[in-house]
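Apart from one protein chain that is not included, each protein chain of the complex appears where it belongs.
Going in written order, the chains are labelled A, B and C, and every chain counts its residues from 1.
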Amino acid sequence: MVELKSVSVVYGEQHALRRVNLSVEKGEFVFLVGATGAGKSTLFKLLYGELRPSEGEVWVLGQPVHRLKPRELPYLRRRMGIVPQDYPLLPRKTVWENIAYGLRAIGYGESAVRQRVAQVLALVGLNEQARQMPNQLSGGEAQRAAIARAIANNPPLLIADEPTANLDPDTSWEIIELLMRINLRGATVIVSTHNRMIVDRACQRVVALDRGQVVSDVPRGGYPYELDRLYASVML
Amino acid sequence: MVELKSVSVVYGEQHALRRVNLSVEKGEFVFLVGATGAGKSTLFKLLYGELRPSEGEVWVLGQPVHRLKPRELPYLRRRMGIVPQDYPLLPRKTVWENIAYGLRAIGYGESAVRQRVAQVLALVGLNEQARQMPNQLSGGEAQRAAIARAIANNPPLLIADEPTANLDPDTSWEIIELLMRINLRGATVIVSTHNRMIVDRACQRVVALDRGQVVSDVPRGGYPYELDRLYASVML
Amino acid sequence: MIDRLRFVLHETRESLLRNATMQAAAISTACIALILLGSASMALYKLDATAQSLPSQFEAEVFLKMSATRQQAVELKARIEAMPEVERVTLTPREEAWEQQKRELADEVNLADIPNPLPDKLTVRVRDPATLPAVAQQIAQSPLVEEVIDSRQELQTVLSIARLVRWIGLGAGGVLLLAALILIYNTVRLTIFSRQREVRVMALVGATLRSIRLPFVLEGMVQGIVGGVLAAVLVLLGATLVSDYAVRQWPFLRDTPPGLPPLAILVGLPMVGALMGGACAWWATQRYVRI
Partner (left out) sequence: MIDRLRFVLHETRESLLRNATMQAAAISTACIALILLGSASMALYKLDATAQSLPSQFEAEVFLKMSATRQQAVELKARIEAMPEVERVTLTPREEAWEQQKRELADEVNLADIPNPLPDKLTVRVRDPATLPAVAQQIAQSPLVEEVIDSRQELQTVLSIARLVRWIGLGAGGVLLLAALILIYNTVRLTIFSRQREVRVMALVGATLRSIRLPFVLEGMVQGIVGGVLAAVLVLLGATLVSDYAVRQWPFLRDTPPGLPPLAILVGLPMVGALMGGACAWWATQRYVRI
């Protein structure tokens, strides 16, 4: 599903990622944890092709992202739900239209769009904010809108970069539960987070990054002491 | 120092704040907590005059912000350090220049600017990123850059809207410690957060907002059961 | 396919309706560029037509030998009229010419008693002034003809002035066309530039380069059309006002040939606007829209 083979990313002289190997199977749920600046967002950008690795190979959904042509990228991205860390929304469209845009761009018909947008808005609890513009949302609402957009077309792969950063613990856990439900329906999910409580409670696979390197990889249902060691290694 | 008198904010027909009374004395350190959409950012925007209350009075540093003229606002803002939730930085300036801009705008001379920027960069741990552009920063680094800019001119009042949202627990706590150090030197600090661990550990005054109303206000050194009741009331 | 089209049209409409500032800037820029282009075209077309119409007043005067009879003169007239280049030939009998001369000089000299010294004269007008020298030369070969005066010198001057007007017109028109393109390109480029964040979001949800670009291109075309219609109306209004005033002041201006027909402006400017707007948006998106 997702496979990184000895991937490095170099900005100037700084290594953001250093010979990273990672393989995620279909149906897995993976937490990506690490201190700030560890390279989590960089890794995500590689997956959806916004960034190319300086070295190594990036395979996503069977496609070699590291050498896809720009015009091939859109078709890959349509099979991925992407929540970037800066949760960008189209600034001149309401929440409803933001989600509809993605669906229409993929080719959904108008009635399907309407139905699906209503569904995901209800899922993330933004029914009341549907007609608000992005600059009229609270931080947490904007984040949920971005998640709603990402999951709108039931993508087989979901990538969310700190989707709970601006959320209170309750809403955070609801979002994670939502992602786990989507995962149970068959989608592969990769989520980065700083929230130890969530990681503990979710009991899923956890991959730890530290200064651009994978330092720990605890499988689903791993022993608590393994997680503790992981937290210690990345100071979570 | 800061006083809200029966303040309401109405967006369309939705009440973002509802008759809020709040008074913060000089030298206090206050956590503002509440679920997403509770009105924390709205309250902050009132304090620095980006938003005007629909009703009530807002007094900050002795100034009636609710009726200040636009040309009087800059002088008030110079005595406040502001970290907005979307940590905006000037996109075409490096981290160093972003911090320098604020100081220069206030009238610092060039050598004072250089000295002070170096100090605050060291304080938030961004020495290495000084020459990077905002779009080359990780989420946490951008947040720390915004904090560095806010504290650069030693403002008597510091307002930070979820300054730890994108940070790992260690860095989060470092930032809070930094804010508490600034507080000990005499500055009044108001911080919003979703992070219960931080609130527990800091032992400071906590004000809880729920759907636009102050539902709880636990003073510094309040009993743990008071905090528990507060967390329960806002589901933190 | 229909969904695709609907999507693109929908996005174009949204964008046109939402960004009032940008629309105002883009449309007024297109409008000004097209006003310049349109009024220059009209002025230059008129000047060119006027310059082209001047030489039609140039004619050759054919003086026959004194020995030629009236019969021969009429025959020669018929022969010249048969030439394909010739439009009209007028015969001025010598008696008529002398009467006129006497009348003209009456104030200064009394010519009443002097015998008629003038020959018969044919005035030859050709269809295309450029053929006049050749025609004159051919006529001069006839044994009946004493002299042909074809005002070659003046003709050359006028023809070359007409050429100058045409060249300056084409040059100015070309410069203005280029200027209009650059102006519109700049505006479109700035609007696209200021929407790069939007473009990034669109790319992230999997919109193809084409579905991102097409709304920009259509938007550019609509802006060009709206600007063009405004420009056409203003240009026609301005032209009517100026020409009304000018004709009232200088009645002789009435005799100049008609200018560019209003329909050409009304249809042409919006079309040129659409073309330019679309092309500029196409280039600008090519440079500034990346996936």
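For this structure, a couple of remarks:
Keep this in mind: a contact is a pair of C-beta atoms (placed from the backbone, for glycine too) under 8 Å apart; a residue touches a chain by one contact, two chains touch by 3 or more.
No experiment lies behind these values; they were computed from the predicted model shown.
Listed by label, the shown chains that the missing chain touches in the whole complex are B, C.
Only one of B:10, B:61 or B:90 touches the chain withheld from this view, namely B:90.
When the missing chain is restored to the complex, the residue among C:53, C:138 or C:194 that touches it is C:194. When the full complex is taken into account, the listed residue touching the unshown chain is B:73, out of B:73, B:118, B:180 or B:203. Seen from subunit B, the chain kept out of the figure touches residues 48, 50, 70-71, 73-78, 80, 82, 84, 88-93, 97, 101-102, 104-110, 149.
Listed by residue number, the positions of subunit C touching the unshown chain are 21-22, 25-26, 28-29, 32, 35-36, 101, 105, 108-111, 114, 117-118, 157, 160-161, 164, 168, 171, 176, 179, 182-183, 186-187, 189-191, 193-194, 242, 246, 249-250, 288.
The definition used in the following text is that only the chains that are shown with their structure count from here on.
Located most centrally within the structure is A, per distance between chain CA means and the overall CA mean. The most distant chain from subunit C, with centres taken as the mean of CA atoms, is B.
If you average the Cα atoms of subunit B and of subunit C, the two centres end up 68 Å apart. One finds 63 Å separating the Cα centroids of subunit A and subunit C.
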